[in-house]
Each structure stands twice: as C-alpha cells, then as structure tokens.
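The structure's right below; bear with me while I get my questions together.
Here the complex is missing one protein chain, while the rest keep their positions.
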Amino acid sequence: MSDVASVSPGRSLWADAWARLKANRAATFSALYLVLMTVVCLIGPLLTSHAFTTIYPDYVRTPPSLAPYPRADTIEKSLRDAVKRARIEISGWRQEGARVFVAVSSAKPIDERVVRYLDRSDTFEDAKVEEKSADGLKLTMSGRVEHKYFYFGTDNSGRDLLTRTLIAGRVSLAIGLLAGFVAVAIGVVYGATSGLMGGKTDEVMMRIVDILYSLPFIFFVIMLVVFFGRNFVLMFLAVGAVLWLDMARIVRGQALSLRRQEYVQAAEALGVRQSGILIRHIIPNLLGPVVIYMTLLVPQVIILESFLSFLGLGVQEPMASWGVLISAGAKNIGTADWLLVFPSIFLTSTLFALNFIGDGLRDALDPKDR
Amino acid sequence: MLRYVLRRLLTAIPTLFVIVTISFFLMRVAPGGPFNQEKGLNPVIKANLERAFGLDLPLWKQYFVYLGNLLRGDFGPSYNLPDFTVAELFAAGLPISLQLGTAALVLSLVIGCAMGIYAALRQNSWIDYLVTAVATAGSTIPTFVIAPVYQIIFGLLLRWAPVGGWGDGTFANKIGPVITLALPFLAIFARLMRGSMIEALHTHHIRTARALGLSDYSIIVRHALRGALLPVVSYAGPAAAALLTGSIIVESIFQIPGVGRYFVDAALNRDYTLVMGTVVVIAIFTIAFNLIVDLLYAVLDPRVRYE
Partner (left out) sequence: MAEPILALKNIKVNFQTLDGIVEAVKGVSLDVKAGETVAIVGESGSGKSQLMMGTMGLLASNGSIAGVADYRGTNLVGLPKPELNSIRGRKITMIFQEPMTSLDPLYTIGNQLIEPIMHHQKIGWDQANARAIDMMKLVKIQEPERRMGSYPHEMSGGQRQRVMIAMALANDPDLLIADEPTTALDVTIQAEILELMASLQKRLGMGMIFITHDLNIVRRIASRVVVMRYGEVVEEGDAKAIFKQPKHAYTKALLDAEPSGRKAPPAAKAPKILDGTSVSVTFKIGGGFMAGPPLLLKAVDRVSVTLKQGQTIGIVGESGSGKSTLARALLRLVPSEGAISFEGKDIAKLDREEMRPLRKQIQIVLQDPFGSLSPRMTAGQIVTEGLLVHEPSMTSRKRDQRAVQALEEVQLDPKLRNRYPHEFSGGQRQRIAIARAIILKPRLIVLDEPTSALDRQVQSQIIELLRNLQKANNLSYLFISHDLAVVRAMADHIIVMKDGRVVEQGTPDEVLENPREPYTKRLMAAAFA
C-alpha cells in the first residue's frame, strides 16, 4: 500500500486521457478552431447581409476586397446600364456625397416610374425624382450608391462567395457529422455482433465485408445516389452506408480480443450475464477506439461528399457544399482564382483540424502507441 | 507455393462471380435505362434499340447472356458510344491510366518509403517533423484541391507545364497528373513506413543485434527494414490497384483520356456494359494485387506458410 499515498478520488483512464489531450497543443488548438468554424458557419450567413441565393448581375465575378463596392469607375457603367434598360438617354451625371444625380432625356415624355430602373440595379437604392422639365422630356433623378462588401468576391452568377462558403460549411460539416454517425452506428453494431457471436456467424459476416471491400466503392456510392435521387438528406445515408466497413473490422477485432481478456473470463466465472458483460466490460473498453475512429472518419466523409459534389453527384445548386464550390473554382482557374482559394482553405483547414484532433485522441486514449 | 497460387486463382473466380452478380442486379434495379435520357426518342426506335441490345429480355436472361459473353471474353458494345465496344474503349484508355498509375506508384513508394525511413532514424529531429508535416498535408488535402492549385502555379503563373491534356503523353503533360496522383499515397507510405520502422527499431531482436555489436547498416537494413516493410507491402496492394485503374478526379481535372472517367459517366448514362466492364477490370486488378501482396509477404516473412 505504499505507492498510493494520498486518498483522493481515483483518476480513471478517461481522466488520464483528458489530461493528455489537454497537454496536446495541436489537438486543443484544432478543437478550438473547429468550434470557431462551426459557430462562424452557423451564425456567419446571418451577418453577411447577403443571402446565399441572391444574384447580383452587376457584380458577376467580382474579386474579393475589403473595400466596399461599387468602385468609382464602375458607378457610371452601372448607371448607364440602368438608364439604358429604361430606354432613355443619359445627358449627364454627377456624384454628391453618397448620392448620384443623373439627368436623362427622351423623345417622349418620361414616366416618373423610371426611377425603378435605378432601384432595380444592384448599385443604387432609394431612387427618387429630383426635378422634371415642364414638357416631361427631361428629368433629373438621384439615387443613393448602395455599398456592398464582397470579402471573398462573387461567383459566376454574382453571388457572394463568403455567404456561400459559410452555408457550404454548414452542409459539409452536417454531412460529415451525420454520415460519420451513421457509419459508426452500422459499423459498431455489425462488428460487435460478429465479434461477440464468433464461430460460423462471424466467418460469414466477415466474408461479406471482404466482398464489399473488393467492390469498387465509388460504384456503390453512385448506385446509392442514383437510388436516393440527389437528395441532401439522404446523401449522408449513402456515404455512411459505404464507410462503415473499416469500423466494423476494427470493432470486431476489438470485441474478439476483449472476449479473451481475463477480466471477461473473471466476469463469466462470477456468473455475470452476457448483457452485463457487454455493458460493463465490452462497451466501455470499445469506446476508445470507436471515438478515435469516428474523429478520423468525419474528415473522410467530408472528403467523400466533396468528391461526389465535385463530380456533380452531390449537393445540388443553389445549395452548396465545399466540394461544390471547389468544383466551380477548379473550372475558373486563371480567371477567378478566389473561387478555388477560399473554399479550399476552409475545407483543408477543417480537415487538418479534424485529423489533429483524431491523432490527439489516439495518443491520449492509447498511450502505448507513442 | 505454386499450388497456393493456383488455389488462390481458383478462389478468385467465385469472388469475381459474386461481384459481377451484385453489380449487375444493383445497377439494373436502379431507375432509368440507357435510352431514357435522350429526350424525344421515338418509342418505336427506343424499342428497336432495346431489342437490338437484348434489353427487352427478362432480367435473368440478360444476366445469363452477359455471363456467357463475359466467359468468352466479350464485354459487349457500349450503349452510349455505339461505335465502340467496351473492350476497344479499355484498349484505348487503359494504357494511358496504366502509364500514369505506374509512374505515380513508383514515385510514391520510393520517395514515401525513403522519407519514412529517414524520419524514423532521426526521430524528433526537424527532418522528422518536416516529413510528418508533409505526410499530414499530403493525406489531408484532397486531390481536387491539389490538382487545380498545381494548375494555377505551374500552368498559369510559371508556365512550366501545360494546364491539362494528354498531348500524346509528353513528359510535361504527365508530370502534373503523376504528382497529384502520387501525393496522397506518398503521404500514406511515409506515415506507414515511419511508424513501422520506429516500431521495428524497438523490437527485442534489434536489441539483440545491437548487443552483438553489428554495424548500423546491418541493423537498419537487414534486421529492421525487412520487418518494417510488411505493413507497407500490404498497403501497397490496394494502392496499386487504385492507382492503375485510373483516377476520376485527376483524369477529369487534367483532361486525360484514361479509364478513370468511364465509370462515373457510364453509371450516369446507364451504359450497363461499360459499367460492368469497369467493375470487372477493377475487381481483377484488386484481386491480382492482393495475390501479389500475399506472395511478397511470404517472401519477406517466413512465418507465413502457404499450403
């Protein structure tokens, strides 16, 4: 009784693992980053003042900038475009502070409702008639220049990339989590059944997994996508249904080795029921590898989803996932590189964070590995 | 050993059969058909087409017809590219995918293993950290990000290589696809090699070799490396199968006319024969490389006995 000196509540293996995880700086930083990413993706779209579906025809493929749009040199073009749509002539314009004054003329009397054309433009708002000539052929109207911010630029149809990237983040993260969960659930149930039943059942169940392994798995996913239709909700089911194989193998191996542990034998000798052995001995000891695998599975799922989206099989427009955005970006390299850069940074950094957390968890839960 | 190879080849047949069967029926219960997409196709013409390809027969009959043809080595005509048979399509695309895949496999194996070994021998040095960083990056950043970034940097900014295309397979056309294909595998090989080498260096028999005063070369190459190669070899099998049968992503980004694209296009167009052909080719590669890996294993590890 010498080496346990002070009397304090015991430190379980979980507490030990937690302490080790906290000491791992890459993992803690990654966890914080991931929380931040989640929060930003959830709240961010509410604050960007753009809806992810809003199309700004005036701002197609606008490069990213911290300064507001429109720029001075584009105001005139937007003005002329707007006036042109009203089928009237522009005779002069000037800017005073935030407002633009434009004088127009026409061969026919001008309807005052032309100010709508100014309002309809993405560049101006609050348009009104300032003065009108008696014959109605000349008119001066003004509109306030509407300042818009596109920190990440806009895409080919003039949608704000920041908003779309954040919305895509919601989708990718949600699919990652949900599909990861589905895969883990199927894998754990299948693997545990196989490992605990043992014998012939185990052999048959594992043979099935072997055959599924040798099927080209893209084929599997594509078939599932074809079945389910390109449906966002069912999407993660398809992905999860494919990625459970590894989990099943891991859990089966663990269950097999746990069954041979002396403490399971000891419990059997105590007369503990199978259910008790499962709940008190097998599951708590299985949890570690499952948690580790799950954190490593989520990035896999996100990649797979991005991959499918990249091929055009995943999330459909106007919804977006990081894969969808990257796919669009890859098609516009050289002309609009930001379309590739921003979603790629978001996706890659998230994947890094998830991997670091997974590695950290593995080191923490399984110190033998180091 | 020969008997083992023969037995493995024999067991490959039922495996292949199961895969073909599952794929065939899975594909056929999916809605749609090869001639449904083309809008406004005259129903009479459609019926004629289906009759011509035997698609009007009951499903089980079609299945046996397909199996029979397959046994004679006939993959059938492609439904969507009616001028070609499936076999012709593979004859055109497979050599290209094989070239890229082989180059990527060799590259990733050689460099990945070298990096892993070096990092293991200099554990916790800056080189080790560098290798670990590269390995983490390589296995984390998806190919569909790396490939366009390569195109931007080397194709558009530096103009060292074309952005894409095959161009009769010149070196400049190949280098990008090969690097992007190789990078994730290189990362995994480096990680595996580093881990298993560190583990091997900590075994009791390495301690024995050190206690016997053997040279570093003998300890590292003869005693540690041989054992450490085993996990790398077992991963190299599936990796080789995946690399050689063409990558959808890399081939579509770099516009390479390999076989990687066939599968997705064929599945989307319900080009049944082409889908089945792809499945069979991939399955054969997978089975073959698993066998090769097992044989290599036996050469490396005398504890494995094959009867």
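A few remarks follow.
Letters are used for the chains, namely A and B, taken in the order the chains are written, and counting of residues starts over at 1 for each.
Simple rule for what comes next: a contact is a pair of C-beta atoms (placed from the backbone, for glycine too) under 8 Å apart; a residue touches a chain by one contact, two chains touch by 3 or more.
Because the structure is a prediction, the values reported are computed rather than measured.
Between the chain not shown and the residues A:22, A:147 or A:207, the one that touches is A:207. Checked against the hidden chain, the listed residues A:272, A:319 or A:345 yield one contact partner: A:272.
Residue-level contact of chain B with the missing chain is found at 11, 123, 202-205, 207-216, 218, 222-223, 226-227, 300-303.
Seen across the whole complex, the unshown chain contacts chain A at 1-4, 7, 9-14, 16, 203, 207, 261-263, 265-273, 276, 280-281, 284-285.
Here is the rule we go by: only the chains that are shown with their structure count from here on.
Annotation: 28 Å between the Cα-based centres of chain A and chain B. The residues of chain A lying in touch with chain B in their complex are 211, 214-216, 218-219, 222-223, 226-227, 299, 303, 306-307, 310-311, 313, 323, 326-327, 329-330, 333-334, 337, 340, 344, 347-348, 351-352, 355.
Across the complex, chain B meets chain A through its residues 15, 18-19, 22-23, 26-27, 30-32, 136, 139-142, 144-145, 147-149, 151-152, 156, 163, 248-249, 252-253, 263-264, 267-268, 275, 278-279, 282-283, 286-287.
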